[in-house]
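Every protein chain but one is kept in place in this view of the complex.
Then we have subunit A:
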């Protein structure tokens, strides 16, 4: 063991002050602003946010998959095990994709090539990214499929995507993401297209993978149920910014940002479902629409929809402030909350 790994001071993934700007026909759009994230080895972290909050842009920025025609500029830093992704060049980046960081695609229904047997697609990745022979790759793929809780891996290996159910396809996609033993899996809403029972199975599968392989997982979701079930840490995103992040228990039981509070209030619980006066008592909703990133005011991006907004919110751009320091840091981007700036 060398000194570096013994000290193990480097985080697996470190995103610092990341801003991503893209080109659109209307002009340049800042889809991510001042994003800070750290994922340690073997950790499960979730990013929560509604559509358009920048979750997918986050993935595309980390894996640097934004096409040149779309990307205006990155700023800030993304480090994988201490290596700055913006400095290493495309060739090394290709090495990191799949091998260090891999993706579990959002829609398993459309993320497998309909023209090839699924086994062949897993093997294809292994053959190109690892030094395995064809036989070794096939054996490993069959093993992976079995570890994904698939009963007859041989039959699934030989199947075409359209012959599999949604749950099976998702398992195949997860097996594919593990093809080159990555240190981090980014799962992009891996359960939103699945039946509720299958959702739980797939979530448990992620947990098993995390425990068995020690793979860190960055779970992108809009569902606090998913967060509560598997994530250790969570970051809440709104309009391209992280508005709150911390340990899952802290954020769920003690949501501090008004947006997080609203999101959690939106989840119907059984008390509400079985309330006799349910018809009269509407479920909490967040009024209005997310802001247009094209013309943002200088104040808080949640101002227009916030239930506790004050005048100061409109004029002051809030910074991420630590409300609970040290190891299990909890921080919030809201001017109304006390505490020191990060």
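Everything that follows uses one rule, which is that a residue touches a chain if its C-beta (ideal position, glycine included) is under 8 Å from a C-beta of that chain, and two chains touch if they have at least 3 such contacts; residues count from 1.
Note that in this section contacts and distances are computed from a predicted model.
Engineer: Look at the options "2-oxoisovalerate dehydrogenase subunit beta", "Ger(X)C family germination protein", "ABC transporter permease" or "Putative tricarboxylic transport membrane protein" and return the one that UniProt uses as the protein name of the missing chain.
Structural biologist: This omitted chain is identified in its UniProt record as "ABC transporter permease".
Engineer: Quick one: say which of A:112, A:174 or A:218 touches the chain that got left out.
Structural biologist: The one listed residue touching the chain not shown is A:112.
Engineer: Out of A:21, A:41 or A:97, which touches the unshown chain?
Structural biologist: The single option touching the absent chain is A:97.
Engineer: List the subunit A residues touching the unshown chain?
Structural biologist: The missing chain touches subunit A at positions 63, 65, 69, 93-99, 102-103, 105-107, 110-116, 124-125, 128-129, 160, 162-163, 173, 176, 179-180.
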